[in-house]
Structure formats: structure tokens, C-alpha cells
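Notes for the one structure printed next.
What you see is the complex with one protein chain gone and the rest in place.
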Amino acid sequence: MKYSALRKAVLDANFELYESGLVISTFGNVSAIDRQNGIVAIKPSGVSYKAMNTSDIVVTDLDGTIIDGDMRPSSDLDTHIELYKSFKAIGAVVHTHSFYATAWAQSGRAIPAMGTTHADYFNGTIPVTRQLTDAEIRDDYVRNTGRVIAEALGNNDPLAIPAALVNDHGPFCWGVDAADAVHNAEMLEAVARIAFHSRQISQESLEISAALLDRHFQRKHGKSATYGQPARSKQV
Amino acid sequence: MKYSALRKAVLDANFELYESGLVISTFGNVSAIDRQNGIVAIKPSGVSYKAMNTSDIVVTDLDGTIIDGDMRPSSDLDTHIELYKSFKAIGAVVHTHSFYATAWAQSGRAIPAMGTTHADYFNGTIPVTRQLTDAEIRDDYVRNTGRVIAEALGNNDPLAIPAALVNDHGPFCWGVDAADAVHNAEMLEAVARIAFHSRQISQESLEISAALLDRHFQRKHGKSATYGQPARSKQV
Amino acid sequence: MKYSALRKAVLDANFELYESGLVISTFGNVSAIDRQNGIVAIKPSGVSYKAMNTSDIVVTDLDGTIIDGDMRPSSDLDTHIELYKSFKAIGAVVHTHSFYATAWAQSGRAIPAMGTTHADYFNGTIPVTRQLTDAEIRDDYVRNTGRVIAEALGNNDPLAIPAALVNDHGPFCWGVDAADAVHNAEMLEAVARIAFHSRQISQESLEISAALLDRHFQRKHGKSATYGQPARSKQV
Partner (left out) sequence: MKYSALRKAVLDANFELYESGLVISTFGNVSAIDRQNGIVAIKPSGVSYKAMNTSDIVVTDLDGTIIDGDMRPSSDLDTHIELYKSFKAIGAVVHTHSFYATAWAQSGRAIPAMGTTHADYFNGTIPVTRQLTDAEIRDDYVRNTGRVIAEALGNNDPLAIPAALVNDHGPFCWGVDAADAVHNAEMLEAVARIAFHSRQISQESLEISAALLDRHFQRKHGKSATYGQPARSKQV
């Protein structure tokens, strides 16, 4: 089988995503990119997680043309591709309808950094996209979803804020590889859940200071990171 | 055993419903109809899910008369029959007291389409019935429950909005067959849960645009559906 | 071993309670009464559910004197005994700190009947006791807890409203036997959870009509009950 290592990583990440409880029904997909060969491996559309195996993972080029695989790719493929084009440093994309992140998305609200759990993974507010126009929904909807995500990120480093909420829809996350992107999806849901409950307790602005935000993000991700064991760049 | 295929489908769907976590105690039941033979197969009343087998499934005609089976049918039988009479295209009915859908029902509030998770399964607001009058509660209560559901659906296509909330009570769902109806019950609960949390974050109207509602419902259910694999009409 | 049947029923009910997820740490206990012999069997105090066996169940008389058993009885024993004295028709008592019922108790609010799930088990508002006075807390606290429960029930039939919330504390439930009382504790938590969420959706009074309340309670519990199978008085 061609591209079996990339496929295997995508399959394993889809399983991990399913086991994490973030997926409602079949609403979840992981892809990963091999930038050298210009190919993307992605979950097939609407296939049960239980029945999936490596050969079901679909391989396409960056135009979305199928290079290898018998299945139809996830219907979100064009969003993934758009994100790979916009964010050159990322290696994988994850989409879920996880409960709390989706509730924030449906409410049209970004998630401010309310605590250090947030700061450990997201170096600032997790943005929400603007709503798509009717024209953007009618034509090239899936690609436009990727475009408003890139617009919402603006000049932020995608690896410093590895998630966004698509308005009226749900979260997209990303990372350096498939396992990292799935881990970010899990942390987004945890952060969204704690933020939801914090806001219920207090309606005041709960945003933490820039000093604390930076202290925690750098502790895990900066050049002088002190978290985890030296030989490992990041603990998953 | 007579009607064993229909009975088996109903039994399996009842087990799936139980495993989905939607059922509180024995508050859940699935039926399916064989329109050619004019018979309905339904869960027996108040029997533990663990102990149920195919022969326990009760078979009745469309007047509710038992055709085959030793058990008493679900006490909700007349509601199911009323729905089969009103909605000619449906093949199965599911009733649960799933938490979030029941909370909306108890609140007397319909669930507007607040996001694409909703739009993927329900092509508009999930209606809530009016409250039954005292007279409707005293006489023919169970059948009247079916009548107010049909009244609440109005001119909507029941397969485009495959659920309704009975005021002060809980949800009824339906579908083309027993597995589809159970899947719709699971999706209703997920949609009700996300909608609950969305409303807690923002009290504004969160209804999505008609364009987005239609785009998502047609993606999964329209004639030119692009979701899932070509050979399969719908992924469950 | 003496009283082994009663002890076994109490042990099994304690296990069922533990498996139901209603128990926080060791905060839960079940007792049952043998009215002919005037004895009560109750869980030992602060013993892990995993390690408990039939001989650990403590047997006392109605003054709380240990008749048989090597362990110290639950520190709530005097509340149980007070309930057996006040409510002559009950055969078992259950105490938990289950989350939603305890939240209502801590809020000092009774749970009105907001839907049919409630009505199927509780024929009216689930009462909350008044707060104990400092004197009642200082002297004979545990027995006084039983007294304010009886006071809160007033003239209601304890088997028609088989639960009460002790203000600032948590729920006590009861039933005809140990299995029935545990089932009522499970249903109380489900009802408290749905009621909590209903109130979050709508702040209006959500109390159902007397006609609907009665229709549902009688369906399961009245002389002409139509729920369940004829040979069984009640499904658990």
C-alpha cells in the first residue's frame, strides 16, 4: 500500500479522536499532510470508526484529487486543504463537533484565556470566525470555511493558537502532526468546558494577565520550556 | 416465530437505544411498522432491557389489537400507532426520556436550529407540542399524545424533521426504519445538549440562516447528497 | 448467620446503589426493616463498598441497640429509625449525596413536578425540610433529621412521595423494600437533573397540571395501573 506510514498515523489519530469521546456519531475527521510529496491523507466520509482500516484512508493531492484509495474522502476535505495552504507550519488538521467547543461556536463567541489550562495550550483568545454570507454558503462552501478560519487567525502564529471555532458550526484544530492535532482538540474541549462553567459562576471579564498567559505558554512551548522531560519536545 | 425479521429489528433497536444511554430506567421504547401487512412490532411494557428477547416483542394491528406475543405492549403503543397513521413515510418510532431533550420538553420550548449539527439532521426547528387539555388527558390520553405531535409538525415533512417534543413529557423521534429512528433519537439528544449550552453562553437569538440550514441538510439528505460513500444512502 | 435474608437484601441494595453512581465516596447507605421482628438491617459506617459482605451488615432493634453484627452501624441510623416510626408502610430507607438532588437540597428548594418523569414516581412536589435550629443540631441531630423529614411530608402518603430533601444536606428516599427504595433514589436523581436543566431553559413556573400528574402516577401505581406486565406489581 502506498503512503502507508502517513495513512497509519491518520488512522491511529482518528481512533484516538473517537476514543476521546469528542466525536458525535461520525462528525469527526483527522487529516495529515506530507509536504514533501504534496499529499494529504484523510478519513473517508461517513464511515463508522469501528470498521475503518488503513486502506480506507483516502490520499489526495493539494487540489483535492484522489491519488490513492477507493473511498470518497471526508466532505470537509476542502477545509483541511485550505488550512494547509494558509498555515505552512502545520502538519495535521482535526475537525470535531465536541460539545462545549461547539456550544461556543454556535453562540458566536470567541473563548478568552480565562486560566492557565488555556494558556498552556493557546497563547491568547481562541477566535470565532465571522458568519459566512449566503453567497459563500452557496458556492465553494467547504473551502470558504477554511478561508474564514484563516481570516479569523489573522496574523497569529497558527501553532501558538492551534484552534478556531467556525461560527454556527464547530471547532477546527491543528498541530505539528496528527497526534498533536488530536491532543489539541482534546485540550480545546477541556478549555471550552472550564470556560463555560467559569462564566456561569461569574459574568465579569475573566481574562488573565498577559504576564500569566505568556508565562504558561512559554513554560510548555517556548525555547526555554521547563515542562516535561528534556529529551522530549512535548508530552502528549 | 411469526414476523421474526421485524421483531429482530425492533429488539436490536431497543438494545441500541439502551446502550446509547438515552434511556432512564425502562422509559424508552422502539416500534417498527410493516405497512404491507399492516402490523406493528413494539417493545413490551416495563420489561428490563437486559432480559428481553425476540419473542417478547409484541405484534399488533393498526387498531392496537395484539396479533402475536404473550406480553402486554408498551403503554405508549397508541401514540406510536397514531404517528404511523399521520406520517405515511415513516417506518419506525422511538420514545425516550433522554435528559436534555426532556428538559426542553418540560420547559415547553421548541429547539431552533442553532448550528450545523442540528441542520445535518433536522431541517428546521424541532417543534414542541401544545399542552394537552384536561379532557385530552382524561380520555384517550396516549392517542392524544400522538395527535398533538402531528399537529405540531403541521405541514412539515416528517422525514425532514424526524422528532418532536411532547410538552411536559419528552421526545418522540422517527425514521425510515428502526435503526434510523434510534440514530435520530441519539442526534436529537446531542443537538438538545449543545443547544442548551449555547443558550447559556448567549441569550441572543442563535438561529442560523436558511442558506446554512439548507446547505447542511441537503448535504446529507438531498438528492445530490455528498456525504458518506456512494453505495450507501445514509451512514449510521 | 441470623437475619441473613434481610441482610442479603440490604447488602445487594447497597451494591446496586454504589453501581448506580449515586454515591460520593462512602456517603450512601441503605437499611431495611423487618416489622414482624422489629429489627432493622443497615450498612456499617464508613466501610468501602468493595469490601462489604453480608456479615458486615449491622442488625439493630428500633431503639438503635445492636442485636447482631460486629461493626458500628451507619452514623445515619437514627434518621432511618425515625422514618420507620413515622412512615408505617415503608420497608426500606436510602440516603445518598447524589449530585443534583443534593444541589436542590443545598439551595433549600423543593422540586415541583415539572414533567411526566417526575409524575411517574412522585405524586407531587418533592419537599425540602426546614433548616434545623442550632439546638436541634447540637442535641439528637441525627434523629431530628428524621423528624424534619416527617414534618416536611406532612399528611402526604410516603409511598406516593417516596423522597425528601434535607435542607443543607441531601436526599433521603424510601420504598416498600430495599430494591424499591434504591430505584426511587435513582429516579429522584434523574428527576432532579432534568428539573435543574428545565429551570435553566425557562424561569417560568413549569409545574404540570393536576390532571397530568395524576394520570401518570396512577398509570404506574394506581389500582388500575396499565404499565408493566400484569403479574408484576412494579417494574424495577
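As written, the chains take the letters A, B and C, and residue 1 is the first residue of each chain.
As a working rule, a contact is a pair of C-beta atoms (placed from the backbone, for glycine too) under 8 Å apart; a residue touches a chain by one contact, two chains touch by 3 or more.
Here the structure is a predicted model, which is why all the values come from computation and not from measurement.
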Missing chain: touched chains present in the view: A, C
In subunit C, positions touching the absent partner: 24-27, 44-48, 71-72, 75, 97, 99-100, 102-109, 131-132, 134, 137-138, 141, 168-170, 196, 199-200
Subunit A residues touching the omitted chain (full complex): 114-117, 120, 183, 186-187, 190, 193-195, 197-198, 200-202, 204, 206, 208-209, 211-212, 215, 219, 226-230, 232, 235
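As a working rule, only the chains that are shown with their structure count from here on.
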Chain contact graph, described as a line, ring, star, complete graph or other shape: line
Geometric centre distance via CA averages, subunit B-subunit A, whole Å: 33
Inter-chain centre distance, subunit A versus subunit C - centres from mean C-alpha coordinates, in Å: 46
Two or more partner chains touched - positions in subunit B: 200
